[in-house]
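I'd like to ask some things about the structure below.
Missing here: one protein chain of the complex. Every other protein chain is in place.
In this document, chain identifiers A, B and C correspond to the written order of the chains, with residue numbering beginning at 1 in each.
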Amino acid sequence: MCTAATYKTKDFYFGRTLDYEFSYGDEITITPRNYPFHFRHSDKAPDSHYAIIGMAHVAGDYPLYYDAINEKGLGMAGLNFVGNAVYAEPVSDKENVAQFEFIPWILSQCATLKEARQRLSTMNLTNTQFSENFPCAQLHWILADASGCLVIESMQDGLHIYENPVGVLTNNPPFPQQMFQLNNYQSLSPRQPENTFAPGLELQSYSRGMGALGLPGDLSSASRFAKVAFTKMNSRSGDSELESVSQFFHILGSVDQQRGCCEVAKGKYEITLYTSCCNTTKGIYYYTTYENHQINAVDMHRENLDTTVLIRYPVLAKQNICFQN
Amino acid sequence: MCTAATYKTKDFYFGRTLDYEFSYGDEITITPRNYPFHFRHSDKAPDSHYAIIGMAHVAGDYPLYYDAINEKGLGMAGLNFVGNAVYAEPVSDKENVAQFEFIPWILSQCATLKEARQRLSTMNLTNTQFSENFPCAQLHWILADASGCLVIESMQDGLHIYENPVGVLTNNPPFPQQMFQLNNYQSLSPRQPENTFAPGLELQSYSRGMGALGLPGDLSSASRFAKVAFTKMNSRSGDSELESVSQFFHILGSVDQQRGCCEVAKGKYEITLYTSCCNTTKGIYYYTTYENHQINAVDMHRENLDTTVLIRYPVLAKQNICFQN
Amino acid sequence: MCTAATYKTKDFYFGRTLDYEFSYGDEITITPRNYPFHFRHSDKAPDSHYAIIGMAHVAGDYPLYYDAINEKGLGMAGLNFVGNAVYAEPVSDKENVAQFEFIPWILSQCATLKEARQRLSTMNLTNTQFSENFPCAQLHWILADASGCLVIESMQDGLHIYENPVGVLTNNPPFPQQMFQLNNYQSLSPRQPENTFAPGLELQSYSRGMGALGLPGDLSSASRFAKVAFTKMNSRSGDSELESVSQFFHILGSVDQQRGCCEVAKGKYEITLYTSCCNTTKGIYYYTTYENHQINAVDMHRENLDTTVLIRYPVLAKQNICFQN
Partner (left out) sequence: MCTAATYKTKDFYFGRTLDYEFSYGDEITITPRNYPFHFRHSDKAPDSHYAIIGMAHVAGDYPLYYDAINEKGLGMAGLNFVGNAVYAEPVSDKENVAQFEFIPWILSQCATLKEARQRLSTMNLTNTQFSENFPCAQLHWILADASGCLVIESMQDGLHIYENPVGVLTNNPPFPQQMFQLNNYQSLSPRQPENTFAPGLELQSYSRGMGALGLPGDLSSASRFAKVAFTKMNSRSGDSELESVSQFFHILGSVDQQRGCCEVAKGKYEITLYTSCCNTTKGIYYYTTYENHQINAVDMHRENLDTTVLIRYPVLAKQNICFQN
């Protein structure tokens, strides 16, 4: 399915993998400040808003973002939440927000997680479809800036907003259960284990890395949650841009889905279609794809953000190998 | 520590990760056909031999290979085997081969795994040091071509040569034990599990990828063996060069060591310094490094292989990001 | 902590382990039909009620039952639910039931699970203490007869009543999470595994019983839930009284807590103080203790049940060994 993570060095990084068996056709898409967002349940589009960069499927000039950041440093991503996501009917006493426009609605208006918390408390996430042909994706969301991280889950029993002290998200089960499972892994460590099984018995650490024995390595969402949480929480890197970005791709690489290892139908395999890493401070969107290991990037601040039209870059999906001879 | 793997599509691929807390200084090194190999226990160097390309620490013009292939399609890599590797004293009735020259000794002389099997049966792997300052590394070896794969382990009880039906290798424990452990993982699958726990009880596969629940995800050598074996044995890709190479890096990426997750001394972390993938058919050496996700490559056939001097390329360790704007 | 289970052959069996580091002093206690139950929030005791047999700490002639059955075949047990149990304040529009009298309140009045369901739907479980010196135990309950099984959990967000298709209960986390975790064990089986890891690779089942590899064996409540659920759901036995009772003790024996394996404070160890098995059809209470492996029994129908005074039998805690010579 998918995995999202945050990472903080000097700047704040936010990104995700998108795991699926095919792509809907995505582009790195910048929504400039004057692009008119006609939110479904609003009377009029705001005159101006924060610029956004992220990965989107553009449908009829509308950016259906999978993950994005705004120019203020706030990032947001939607991840599959199949079987658990339930959206509300529009109501009259709250601000109704269609599920498909949730990411731009937040990122265009909120400069910080604090502002977003405020907006979330008064909104109603609705099951309004983008169009007849686009049923609502069953998603939950991770929302973060340098100050913290939230998870938003709309379920049968209402809209849940959780503080996320780990800064990672995958898919099912709901976030509180994912966090609860970490209790079971609490004794894992990057350091070698000590013999508490039978003190005095001669046991040996025959390999490095034995302190994390018990960490799962399969591709299910609960196992990816534990694996990426351990990797992220123990990550160490320099704080330069290159070191930070590199480390971020290693964090999400820990839950990479290899073609063949997750068969979703006869001969169909879920893979990590792309992995993104946004420097939320600098407004740069980095990504790799399954077939292109080189990191590509689009910098929102190299564009004129005071325009009205989406700025779109194709995903560079072809492996770019550097031959030294 | 390290992980090695093989992969076969139209061509045959062979590579490894090198995991450690620092680098000795490595170069992609081509040994041309007329480079004089003065093997320690031989009277004279052969006039000519097979050309070799691989990653080596070059010490005094001598290529101490970590992993390499020859122009005939045979590949070989040495991986840490600390606590188990024991080399023999030179003897008079066998062909003595110093441990440090084992890779070039095989690759310079054997065109195929079959020929290598023959040479292995009559040789004696010795504890002869490269120099006073270079004690013998404690290693075991993986040796493969398109026809099959061997593991060679020199231990207290002698030299063991094992057929390797999985085509992967990590570190401790010895190879037969690693293979034995796969018995415990036999019910894992890329497909969703069926409920055999309590037929009739309503259980659900709440996530994709649950068929491999139980696969380990920590960085110890036994866990990496299981994880990479599962990933390799279930890998699916197109058979073009780009698809094959990409898939290979995904296979070894499944056991990537992230900085911080394996602390070997206070503040010192083992990481995947580099990952290699050789097209043994075409003689191309591909690699990435921890800080450079782009795949770099050196093609031995773009060089004059009929010379006498090592051809050396630096490791491109700096991240090469492709900015699209 | 504790484990409860149900088992059905010709008759219906219900029992539990009580795991703790010391005993409060328990007796097998029969409450006859005319024992006056002055329920705390009721105006008067019913004239008569169903007789009950179970393990109780008798405080001032009041039977504080840990687990019990009534003469109609309904059984109920309270198990630790520390950190999750929250009881309500008494309210005016519901039937208030003090937590400490919950078991007799149900068992004295309900002949069947169906009747109990009805009573549960209109009651309010309160935090009323038995006395100043007896704070409310933090418990959840299993309630079962031959027709089915319920779990009752009173938490911060109210009273939850769950159908329990497995018929087992341990402690934390709440029951829905325990059930959810069984999804992760669904591929376990009493039969030998098949090689789906890498079909074609020669893997062997080197031992019997490998189909359940992955089943946990530690003494934590989540692990005991999975272990006892697997054991119960796969249990096979003859349906005679002796065979059924024997099998039942084997089921709960699978999660026996051995002294030394669960240290709760320096030198203090939680152990399985006693294990019970009630034939709910026949009204017989069987039990063993940590130090007495022989099965002891008290049969409620060998007593005059139409009396007013508790009938109490001591726990036979001393090992009764049968010497054959």
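Note that a residue touches a chain if its C-beta (ideal position, glycine included) is under 8 Å from a C-beta of that chain, and two chains touch if they have at least 3 such contacts.
Please read these numbers as outputs of a predicted model, since none were measured by experiment.
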{"item": "Displayed chains contacting the withheld chain", "value": "A, B, C"}
{"item": "Per the touch definition above, residue among C:Leu125, C:Met179, C:Ile251 or C:Leu305 touching the missing chain", "value": "C:Ile251"}
{"item": "Sole residue of A:Lys94, A:Arg117 or A:Arg191 that reaches the chain not shown, by the stated touch rule", "value": "A:Arg191"}
{"item": "Contact with the hidden chain (one of A:Ala59, A:Ala111 or A:Met233)", "value": "A:Met233"}
{"item": "Residue of C:Gln138, C:Ser154 or C:Asn296 in touch with the missing chain, whole complex considered", "value": "C:Asn296"}
{"item": "Positions on subunit C contacted by the hidden chain, ascending", "value": "1, 28, 83, 171-173, 188, 190-191, 204, 206-223, 226-227, 230-231, 234-237, 242-243, 245-247, 249-251, 253-254, 256-264, 269-270, 286, 288, 290-299, 302-303, 313, 316, 318-325"}
{"item": "Touching residues (missing chain, whole complex) on subunit A", "value": "165-166, 180, 182-189, 191, 193-198, 201-206, 210-211, 213-214, 229-230, 233-234"}
{"item": "Touch list for subunit B against the chain that is not drawn", "value": "173, 177, 180, 184, 222"}
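We adopt the following convention: only the chains that are shown with their structure count from here on.
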{"item": "Rounded Å distance between subunit A and subunit C, as computed from the means of their C-alpha atoms", "value": "44"}
{"item": "Euclidean distance of C-alpha centroids - subunit B vs subunit C, Å", "value": "55"}
{"item": "Residue list for subunit C, restricted to those that touch at least two other chains", "value": "180, 184"}
